[in-house]
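This report refers to the structure that appears directly beneath it.
One protein chain omitted, others in place.
Right after this comes subunit A.
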Amino acid sequence: MPITTTRRRLLAGSAAALALPAFARAQGAVKPRLTAISQWSAGSDGAAITALGKKFEEKGGVWQHSPVPGFTTEMMNKLRAQIMAGDPPACSQLKGPEIAAWSKIAPTVDLDAVVAAAGYEKVVAPDLAKLHKPGGKWIALPLQIYSTNMLFLSKRAMDKAKADKVPVTWADFNDLADKMKAGGVPYPVANGGTRPDDGQKFEAALAGISPLAYRAAIMKLEKKALEGPEIKAAFAQVRKIADWMDPNVGAQHFSTNLKRFVDGDMGMMIMGGWAQGVLRNAGFKFEDFIIAPGPSDNSKPVFLLNADAFIFWQRKEPDLQAGQTLMAQLVMDPAIQTMYSQITGSIPVRTDVDLSGEGWSDGQRRTAAALKDAIASNQAVLSLAHNMAQENGMTAAMIDVITEYVKNKTIKPEQAATRLAEAVEGAR
């Protein structure tokens, strides 16, 4: 087959010609290169990852970030397509139990050596560390932490209620809401109408009532806990919250109503720490609102963890491998985590970063302190609404029940608890 031979030779020749520059680079010092995808394209998220890219370039790397704007799931669709095409990015955004699920469909990088070299493991919350080493080896690195159950209080609404005490327990919360209503605040609870919003109301309620029950029912899906009295109590609390919300919000994003919140037309908001960044971005001052840990019936802070992370996908190219090592070192670096969190309003993953300096807000300091306390009292749990506690399919099945309950006032708490247990069974 002379023709085939020639064609093969031609192919081999052109492949060699193409590979030559890469080979030459590999012979000398490899210039680290990183291909990365994430959903962070705009606002403070976009600014933060751009700043990270700058740092990467300062260290002599080539930064190739392709943002996929929109929901996390849209980023995942791109990731899925790239993995199926055999061309995964060197590094991609991914978080929670999805790290374990996705690591089964494509080989990931073993980061144990670089993590050990940085002494990182002992400064990360244990529950969080577990998510990033599903097979016992580090394959992903958390980047920043948010609490999904921070309590934002509108100063003007507090004035209307003639209250100055920050509520600690759910009873305090309910009390304050009643006072606000009596003081002329039409809607004591500010909210959006999206699925994660509704989910956050429920997880904040349950974790605040009993972190133990939350861990057993939501994180471990124990049948007994799912049918326990705490779930019903949490749904009952959610009904109270829902009654204080503006029903006209429909499917709006929580940020739509921030002005009404600051104006004292709405009183309290249970939202993730990122709302601080959004409020600041919208031009509101720190004097306009108070940030505190979400209500907790045992008075010790409960921390609902939401952490963004990067997972590293195996690549053969030496420059990409060098880029992955550099990226891992940067992500664990306290200075980089400080820079990142100060832009986005989150708190660093490392529990040893000092937040007393300039550039940190009181809210961030309080959040970091709450995390420390919560870890100490074993009250740091993983967020359901933000896909940290369960894989997407299970999360969605549970949020279906919660969001319907929030919007449909004829459903009784007992019914909702039964439906939640059924939804879990159905999605298993």
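Quick note on the criterion: a contact is a pair of C-beta atoms (placed from the backbone, for glycine too) under 8 Å apart; a residue touches a chain by one contact, two chains touch by 3 or more; residues count from 1.
Heads up, the rule we're going with is that contacts and distances are computed from a predicted model.
Missing from the rendering is one chain, named in UniProt as "Carbohydrate ABC transporter membrane protein 1, CUT1 family" (options: "Threonine/Serine exporter ThrE domain-containing protein", "Aldehyde dehydrogenase small subunit", "ATP synthase gamma chain" or "Carbohydrate ABC transporter membrane protein 1, CUT1 family").
Although one chain is not drawn, the whole complex shows that of A:I49, A:M76, A:A190 or A:A309 it is A:M76 that touches it. Checked against the full complex, the candidates A:D87, A:D263, A:D354 or A:E404 give a single residue touching the omitted chain, namely A:E404. Against the chain not displayed here, subunit A makes contact via residues 71, 73-74, 76-77, 80, 83-84, 101-102, 104-105, 193-194, 246-251, 391-393, 396-397, 400, 403-408, 426.
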